[in-house]
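My questions will all concern the structure given below.
Missing here is one protein chain; the remaining ones are kept as they sit in the complex.
The chains carry the letters A, B, C, D and E, assigned in the order they are written, with residues numbered from 1 in each.
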Amino acid sequence: MNQILFGVIATMGVLSALGTVLARNLVHAGLFLVAFFFLIACQFVMLEAEFLAAVQVLVYIGAVAIILMFGIMLTRNIQGDDTTTVSRAGFIAGGLAAVGLLTVLIFGITHEEGRSGRPAWNSVTTRPAIYPASARKSESQAAAINNMGLAVGEDLLTRYIVAFEAAGILLTAALVGAIALAIQEGPVSDDPSDRVKSKQNAESLAADEAESLLTSSRA
Amino acid sequence: MGYGRGLIVGHWVTLRRFLRTFLVGHGRTMKRRGGGYQPLDFWFGKKVRGDEPTIQQDATTEGLFTVEYPDERLPVYERFRVLPMLVYDDVDGNVRCTSCNICAKVCPPQCIWMTHAQGPDGKPVPLPADFYIDMDVCMNCGLCAEYCPFDAIKMDHNFELSNYERHQTHIFSLQDLLVSSEFYAKTHPDAYDSADEVTERNKVAKKKDQRLQKALGLGAKPASTVRPVAKVAAAPPA
Amino acid sequence: MNVACDWAFPLVWAQQSELDSIPWLKWIIVLAVVFFGIFPGIVAYTVWGERKVAARFQDRIGPNRVGPLGLLQPIADAIKLITKEDLVPRSADRWVHLIAPVLILVSAFLVLPVIPFGVGLAAVNPPSGLIYLIAVSSLSALGIFLAGWSSRNKYSLLGAMRAVAQLVSYEVPQVLSIVPIILWAGSLSMVTIFDKQVLYGWFLFSPPGMLAFVTLTIANIAEVNRTPFDLPEAESEIIAGYHTEYSGMRFGLFFLAEYLSVFAVSCLGTAIFLGGGTLPWPLTGEPVVTLGGGETLFAMLLLNLPLIGIFMAKVSLYIFLMFWIRATLPRLRVDQLMAFAWKFMVPLCIINIFISAVWYECVIRPSKPNYLLGWGVTLPLVVVSIIGVLALYRSSMKAEPVELTTGSRRRSVVRSVS
Amino acid sequence: MPVNAPVLFDFIHLAPEIILSLWGLFVVMIDVALLRRRSSATRGRILGVMSIIGALAALASIYLPDMMDLGHAASNVEESLFQGTILGGLLVERLTALLLILLIFVIALSTTWDLTEHWGEYYALLLWATVGMILLIASEELLTLFLTLEMMTICLYIVTAFEKDQRRSAEGGLKYFVYGSVSSALFLFGLSLLYGLTGTTRLAAIGLALAPAHTSIGLVGNVAGAMAVLLVLVGFGFKISAVPFHQWAPDAYEGAPAPVSAWLATGSKLASIVALMKVLVQALGPWAHGVNDISSPGWVGIVAVISALTMTYGNFAALAQKNLKRMLAYSSIAHAGYMLVGVLAVVVGAGKSAAGPVLFYLVVYSAANIGAFSIAAWLYRDKGTDQIEDLNGLGLKYPILGMCVLLLMLSLIGLPGLAGFWGKFFMFSEALSQGDDRHKLTFLWLVGLGLMNSVISAFYYVRVLRAMFLRPSTGRPLQAPTLTIRLAVIGSAAVALIFGLYPQPLSTETDAMAESRIFITPSRPAELLSVSPVRVVPRPNASDDTRLRAGPIGGGPSAPPEPTPVPDSRAK
Amino acid sequence: MNDIPLTWFLIFAAACFVIGLMGVLVRRNAIAVLMAIEIMLNAANINLVAFWRYGTPVEGDSPISGVMFAIFVITVAAAEVAVGIGLILLCYRRWHAADVDRFDSLSG
Partner (left out) sequence: MIIYNYVFIGMLLLGAIGFALAPVIVMGILAPRKRSSSKADTYECGLLTTGETWVRFRIQYYIYAIMFLVFDVETVFLYPWAVAYERLGLFALAEMVVFLLILAVGLAYAWGKGVLKWV
């Protein structure tokens, strides 16, 4: 039963990933990506990391997918022009490379023979039980599974405190940088020389745009 | 405290309205404040058309005052105007219109056109043979009624004009437009009784009669020979 | 403390260890009766209720033609919608057009199972219930975007983009104003939060709690696109927004989803701030437990009936509050809307998190809660922060910086100099 | 039960990072709040000075506690901070100081011309990228390593595209972003496999888990392990622009504003190389090759091939370049190739101080590159281009600067008497002296290739000199360089000259730094797995030569490996 | 849930990873490439969580190291997307295309 469930989720996950990669229409690709994110969340649930599943849905579907959709809308590159299509030669080459790599990876995964006292991967079919009172470590894992929010919070603010604050800086950097890149014009200053410069910028920008339009129409 | 006070006061105002609908007009008799009765219709019954109660309301009305329109109606004010109508005198059956074409000329959207009636000798008679108004085009401005020198055109109150066909039936012909002066008197009592209209009516009637007789070249031939069959009301054709 | 979890859950949703031994039948019955029977019914009559209440606010009567008091109106509406012609524009993306309302409706449905309606009367109790809840409720933004996009209609797309911008903006204060609750309850599980309120009384009864409740309510109203935040469907500007091209039952799905979300966010507000089915004062929990004694679903329901009644009464009040606000306030302008979210709500919510930590230190952490200290410290903090953020917000609304000016204004400045 | 919070003292080690992060926030806020009515140039200058002050403060925060004897004497003790996620100690401190000094020059260069209107963001992102670099060097654990690597690169993606009125800047930024994020995805997958193979994310523990306990034979038959290593190498290969993964580098270097290019070539590369060494040596060391046989597959061969490809391709491609920045980009690719030889030496000689020359080389290379890119900045400021032919006649017009550039270029070639020479000399001789006979052959051909490549590199470096000294000046002459350009060029030339004539102080310093445990393949579980501070190296004393052999963690590969006591508590 | 072998999850993750890599190689639109990168990151997350769940933590490690890693990967991915879309928009403004092949001002 569990295995069937896994099989269904995994198949759908792979199919939606393929859909993302192959869909001509970018919004459709995004929709497949959303399905993929959701199925990954399902896999997290299968792995008993339901906190992570919720985070996956919250961040990826709630925010990343939205921002990707906005990106698509803001670049007006949805379908119909050649940039979203997949060239046949490229597809075959990419597909072959992918199949080759997949074969190697699957071979590696199934033939991994654990070392340093660790079990081989393909011999691991059961999870460490999370309820027995015997092993101390399993207990901490059990606690983590049963209240993952708590476990994450504790780890976040003790062991990974540097990573936590660095993540804050990273997010702010991304925010600040993305805004700085995205806004169209700089502040209007009272300094006339500055204005001359920005005027020149505007002219060069316009020239750039005209040129690129020409080239694109030629192409 | 600009926003905050406004928000609170506004919410209080609406809440008061809400509560009042339960307090006001919800007495023993189920009478509604605006007139009529509390609509508590347990059956899917329908009133007979035309018997709908008319409810009086004004700005001071409070409480529930929904007018359940097809079943109840608000009174129509006399100067409310929709489409023009042609009045004939119910006393003598004369159509007041002389087909003078002034209305067609002043009509801003040009939705009126008519043809002269002809006497037996083929000469034109100051009567409309037919008279058309395109109700889709008509903008209910009432200029035709203003300009009509014979008080033949008046503005109707009937606003229920919808039907299932939108090409033929939206051109109103003479048949559809004619109403008796009695009907006009009923719907526009004040205007009908006003001194202006009374004198005008008398004057015009006399003048018109003379002209008609002159045109027909007869002494006093009854006009009924050329009078079209008048309809009582411009009810919407089915 | 362990009122609900330990007592009720094993009885109802026998915690099985294997998938094969899940009580499928019981679950299917619950799904069919509660989730696809009672909840849609509640939603239908929420619509009826809104029409009646809104009518009263406007001195009207509301629906009264179909059945006594118009009670059959929702059914008539459903029949009307279902027998309308199914129109999909030629240029629309058919599949996405179909998926979009389904996605929105599903997101509204998925919120409901974690809500504890009574003692142990949540359908499920995942340990991360609250974050699950906000995660699935954020799915609707995507559905709205897809609805607008797939219609290939300018109004739809414009409405959808606006709607998504609004939804994402108000999701931030919504999410942030839940944090105090988690902080006080120390858990993400909705059932645990309910338990804590059984013990400590409602979380509403503290200055930061009240502030969080107000911000949550405002954000909730914006999340379900209701007046005064119904910009996405601003009829006067963009026809019907993202569902312009939807007709018949497809539109009905949006309609259902909207009211289901209204119900869901009301349940959320009730469950986490208004103590769920409890009465305002704290209970020790024992009376509730000893009352039960029975071990059957029936006994459990019997025990829970008053709680469900109280819960529903609170939800009704919450929904009535939304109706009332809708009847009172005009629609905001889009710039006011966004500015209000980012410049007022978000800073206030962030500050409130720290105020609620102070409350925690004063009242919840000590073995003997010091309410006097808690109120004495946090109330001034709340008042000061509201006033401060409001002043900041209003000053910024008065004099916006002139830096970012696209197009016309900047050019005009340049021209005026040269 | 309150969990034990990390000791506040741990944060003292992070003082420079904290100061830089907060200073970045401060700079942004100052720009937005106070300076928004000023002209772009003014803001650039004011904020540049402020950022330099911040960097100086961070620099001071490293040494002030030592000088004033505040807190605990941090510098001579290598500590695991925050439960084994961050390393504190001599190496990190010195490299932090180096990065900060480089940062100061980069910031100073940025004030040269008006490259953006968003100055506050620009400086803040530079500062935050530096924080990422420092933490990358200091991180001892895969999670932190990945996060900080991303922090560094994401900030650099943005600043690369910051010259918004240039098409090429945006393009360089996007290419850098696409290649970089693909590489980090590959890297992450490799890390995840590594995590699966060892069950831990701490580098030292990974090294221990991979250490040949009883029957393990490196990567033989271990396809999963090989994929993990390969993917990690690919990820790092992108970051240090090694050859099959170098495509982004020329575009990004050329597109980016010159100071940012300088920062990409120095700071980013420095941090990435150190991180690469750390991962390769500390975590993947046991898999460098089989226990007993160099011919058994390990990643040494792969890295050797990458190294050879990188230096050869970089040099040959640089020959064809007309653009100064692009030329420097290819030359920096070639230098990455040289440095990989040194990295290999570190791996093979794990436990001994083979990392010193690499660090030496990094210092010298970074200094020279700052100088070279400041010439590019000077060119760009006046001419809006950075073609090599624009340098024509410059050497004669500005003789002092010309001499400095001469020194820099010769140092980059590796002419004896200059620092570049010593860098290559130390590194190659270290490589040749490492390992036993089986390694000798590999190193022999690598070093031979390196020497040959140095000769090739002479051609394109000399082209710059030829343009400056032998060609007549054409077109509009350049205006006099700004003070910052002068300072940067003269400073880096001074580094090249001084350490070229007298390399001893720097080499002893780098040798001392190389004693850090991150350059040692772990073999003793007890010491490395404990999360308490571990005393590793005594306070370096330049006159004492014995310290090179000192240190509680001796051993090295010759020490008998102990069986890893990884408990098998897996519940069946 | 206890009867699903670890390798199933790993093979699933490997398949997703490879598909993502193929997307990166095959697609030319920058946003599509970004999507493919997201797929790869997610595949790595599955790996991390699966290894966490099926393994026992090493002494001195966090009991949920794999999950923590995944959370930070999600964070990084979010930041990457934000910056990536920004860069794509910046280029789009210049080239009127979001196609990585068309950005051609730099070469050599």
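Basically, a contact is a pair of C-beta atoms (placed from the backbone, for glycine too) under 8 Å apart; a residue touches a chain by one contact, two chains touch by 3 or more.
Just so you know, these numbers come straight off a predicted model, no measurement behind them.
> Quick one: which shown chains sit in contact with the chain that's not drawn?
Over the full assembly, the chain not pictured touches A, C, D, E.
> If the hidden chain were put back, which of C:205, C:354 or C:375 would touch it?
C:354
> Taking the full complex into account, find the residue in A:10, A:29 or A:64 that is in contact with the omitted chain.
Looking across A:10, A:29 or A:64, the contact with the absent chain belongs to A:64.
> Per the definition of touch given earlier, which of C:71, C:312 or C:334 contacts the omitted chain?
Here the residue in touch with the unshown chain is C:334.
> Touching the hidden chain in the full complex, which residues of subunit E are there? Just list them.
1, 71, 74-75, 78-79, 81-82, 85-86, 89
> For subunit C, which residues lie in contact with the unshown chain of the complex?
Residues 13, 15-17, 19, 22, 27-28, 31-32, 35-36, 40, 78, 81-92, 98, 101-102, 105-106, 109-110, 113, 123-127, 130-131, 134, 138, 149, 151-155, 157, 161, 164-165, 168-169, 171-172, 175-176, 179-180, 182-183, 186-188, 239, 244-245, 248-250, 252-253, 334-335, 337-339, 342-343, 346-347, 350, 353-354, 357, 360-361, 365, 396, 400-406 of subunit C touch the chain that is not shown.
> Across the whole complex, list the residues on subunit A that are touched by the chain not included here.
42, 45-46, 48, 50-51, 53, 55, 58-59, 62-64, 66-67, 70-71, 73-76, 78, 145-147, 149-150, 152-154, 156-158, 161, 164-165, 167-169, 171-172, 174-176, 178-179, 182-184
In this section, only the chains that are shown with their structure count from here on.
> Which number of steps is the smallest that gets you from subunit A over to subunit B via touching chains?
2
> Comparing the two chain pairs, does B-C have more C-beta contacts than A-D, or is it the other way round?
It is A-D, judged by the count of C-beta pairs in contact.
> As a quick test, compute the distance in whole Å between the mean CA positions of subunit B and subunit E.
From the centre of subunit B to the centre of subunit E is 74 Å.
> So, what's the distance in Å between the C-alpha centres of subunit E and subunit D?
Once rounded, the distance between the two centres reads 25 Å.
> At which residue positions does subunit E touch at least two other chains?
Residue numbers touching two or more other chains: 1, 10, 17, 20-21, 34, 45, 50, 55-57, 68, 72, 75-76, 79-80, 83, 86-88, 90, 93-95.
> Find every residue in subunit C that makes contact with two or more other chains and list them.
19, 403
> Given the complex with subunit C, which residues does subunit A contribute to the contact?
Interface residues on subunit A, with respect to subunit C: 1-2, 5, 25, 27-28, 31, 34, 50-51, 53-55, 57-58, 61-63, 65-66, 69-70, 73, 146-150, 183-188, 192, 195, 199.
> Across the complex, what residues on subunit A touch subunit D?
Per the touch definition, subunit A meets subunit D at residues 104-105, 107-109, 111-113, 115-119, 121, 124, 126, 128-129, 132, 135, 137-138, 154, 157-163, 165-167, 169-170, 172-174, 176-181, 186-187, 189-191, 193-194, 197-198, 201, 204-205, 208.
> Using the touch definition from the top, list the residues of subunit B that touch subunit C in their complex.
7, 10-11, 13-15, 17-18, 21-22, 39-42, 62-66, 68
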